[in-house]
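A single protein chain has been omitted; all remaining protein chains appear in their positions.
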Amino acid sequence: MTVGRTTFKQLHLQGVRREFDAFTALKGLDLTIERGEFIALLGPSGCGKTTALNCIAGLLPVSGGRIMLDDRRVDTLRPEERGFGMVFQNYALFPHMTVRRNIGFGLRMRGVPKPELDKRVDAALAAVRLESQAEKLPGQLSGGQQQRVAIARAIVVEPPLVLMDEPLSNLDAKLRLEMRQEIRRIHQSLGSTTVYVTHDQEEALSLADRIVVLRDGAIRQVGTPAELYALPAHLDVADFMGFRNRVDGQLVGMEGEDALLDIEGTVIRGRMRAAMPGKAAVAAIRPDDLGPTDDGQGIPVRVEAVEYRGRGFHGVGVTASGTELHFASPRPLERGATIRLGADADRVLVFGDAR
Amino acid sequence: MQKSVMSRLWVFAVWAVIGLFLVNLMGLIASVVTSSVATRWLGTWLPAGFTTRWYFAAWDEFQLDDVLWVTFQAVGAVVVLSGLLGVPAAYALARREFPAKRAVMLLLLLPLLVPPITYGIPLATVLYKAGLGGTLTGVILANLVPTVPFVVLVMIPFIEQIDPRTEAAARVFGANIFQMFVHVLVPMLMPGVLAALLLVLVRTIGMFELTFLVSGPGSQTLVVALYYAVFASGVRAVQSIDAMAVLYMATTLVWLIIALRFVNPTQIVGRGKRSVT
Partner (left out) sequence: MSAVIERRAEGPTLRQRLAARGLDGATLLVLPCVALILGLFIYPFLYGLVLSFEPKDGSLFGNYVRFFSEPFLYGTIVKTLRLAFPVTLLNLLIAIPIAFRVRLLRRQRLLTTLLVLPITLGTVLVAEGMLFYFGPQGWFNRALMAVGLLSTPVSVLNGYWGVFISLVLTGFPFTFLLTLSYVTGIDPSLENAAATLGAGPAARFREIFLPLLVPGLAITFCLSFVQAYSVLPSAVLVGDPANATRVISIAAYQAAFEEYDYSMASAIAMIMGAVQLLVVVAALGCRSLFYRGPAAGAKG
């Protein structure tokens, strides 16, 4: 009764909608996922990323649209008929089964004969390096080990698609880094297709082949990590990619590639993303790209706070109108001093006013 | 996600059982209510006429003013004493680790696991020997046996979820244990105490077995008086017994409705379940 097919070319989401009573969690999602890809669904909580994942898994029925595996429609199938593997945020390990039985569960449900089942479970245990823990109950394992069992349980059935719902959010920072590498390694060694939900842009950037940024139930941008990091198409996406400084200004003109933005009387240069000349616009700059200038150019600010950050200093300055700017400085600064802050033109993104 | 015929049938069967249960339950309650306001009701769907006189009759025949007064005193005393004894004990058990703690927990669990009839008979024997059998004091003492452990077991998880640092802060600012209890803990515990005591109230009004075994002619609560009335039916008009039953139902329901504003229905049965697991 399961799909039973472990290969496919493309997974298509076609206008997938999901409504909860009056609330629309997904506003018609269109996305094509290629076989073997690692896709991250990135967004803040409530953006619909987990809803999207649950719709793909079949745990939530879609309110509209279709999900196609090549030319086969799968959104009408029950979760147990889709044959996808899923890793849950709280692991959802069966507490009454040993690690071995947990991992073998999917194979048993598929009626795999015992000798083959044992062989495949052993291989999965080896893949997540848990051979010595096979006879323990999940409650006796550490968080990282539980997570590895959850991953092994999902991949042992060799599913066409592996779905992961914030699998690292319950782990501490060090373990998170380790598991990130582990997930990447497993994905590459198995060549499986993975859809990975996260709200952590670092996780998405380091793991994914392509990132899908979701906001309010709609896709904001789809692209490779490098594309999204360098040139976010939307202010929300920039927000997620670490453009912490957002400064309001007026777009006063263009000069070649550069957009000229008037910020409190100072004109700075930036890359035009989506703005109209003569209109209000917002400049988005990463703190690391903003620093004190020596040539008398830049936005004047009063230094409010300076913190030592190892490689350099992190400062907070306030402009004449009260906007806070975060910046990096190679040298310590006096609190209360007035300095000018500037950034390279290709590090400043100019967006139309979001409001 | 299409549903098969089998699963539809299954869902239907489950709801049918729920429906059957509720229909019979409501029919049963409605029978009592209807009978209590019936003039004559023999061999028909509905009685010949309606009247309220059975309520006055019941009030006189069963001395309901006395019975209600006894019920009020007994239930009031049980509620207050359970709170005074149970809440501090729950505090000690929730906050301190001491050598005999497991033994104390087991001791408190026993009266909830043994049915009232089983320990009620030796308890009644002892109370009669002590001269308390058949008195209001005896009724109150007997009813405390299940209610105090109940309050303790309901309150322990409630106290555990209050951050101990709040109390530590009060101590640091110079409050002694008593002041800390009165000014810090009691206000924070109030919702839990209220819920626990309301449950005690509902359970004590309905507690038949213990009161039945211990009470005498002057110390019967409403539910025991009702039992005797039904037991000796034939002596009085059926309708006046039903009128009394309706009065009993009304007393219980009023408090049940109040209680349900504060507690989850499962709490009414979930006595000590947490500690058993």
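Letters A and B mark the chains as written, and numbering starts fresh at 1 in each.
The rule is simple: a residue touches a chain if its C-beta (ideal position, glycine included) is under 8 Å from a C-beta of that chain, and two chains touch if they have at least 3 such contacts.
Computed from a predicted model, the values in this text were never measured in an experiment.
Set against the missing chain, the residues B:Leu108, B:Val154, B:Val184 or B:Val200 yield one that touches it, B:Leu108.
Among A:Pro44, A:Pro79 or A:Gly242, only A:Pro79 touches the chain that is left out of the view. When the full complex is taken into account, the listed residue touching the unshown chain is B:Ala89, out of B:Leu64, B:Ala89 or B:Val184.
If you put the hidden chain back, the residue from A:Gly143, A:Pro287, A:Pro300 or A:Gly352 that touches it is A:Gly143.
The set of chain A residues touching the chain not shown comprises 1-2, 57-59, 78-80, 82-86, 88-96, 105-106, 109-110, 137-139, 143, 146, 153-154, 157, 163, 170. Looking at chain B, the residues touching the absent chain are 7, 10-11, 14-15, 17-18, 21-22, 24-25, 27-32, 35, 42-45, 85-86, 88-89, 91-93, 95-99, 101, 104, 107-108, 110-111, 113-119, 121-126, 128, 141-142, 144-145, 148-149, 152, 171, 174, 176-178, 202, 206, 208-209, 212-213, 223, 226-227, 230-231, 233, 241-242, 245, 248-249, 252-253, 256, 260, 264-266, 268-270, 273, 276-277.
Here is the rule we use: only the chains that are shown with their structure count from here on.
Work out the mean CA point of chain A and of chain B, and you get 54 Å between them.
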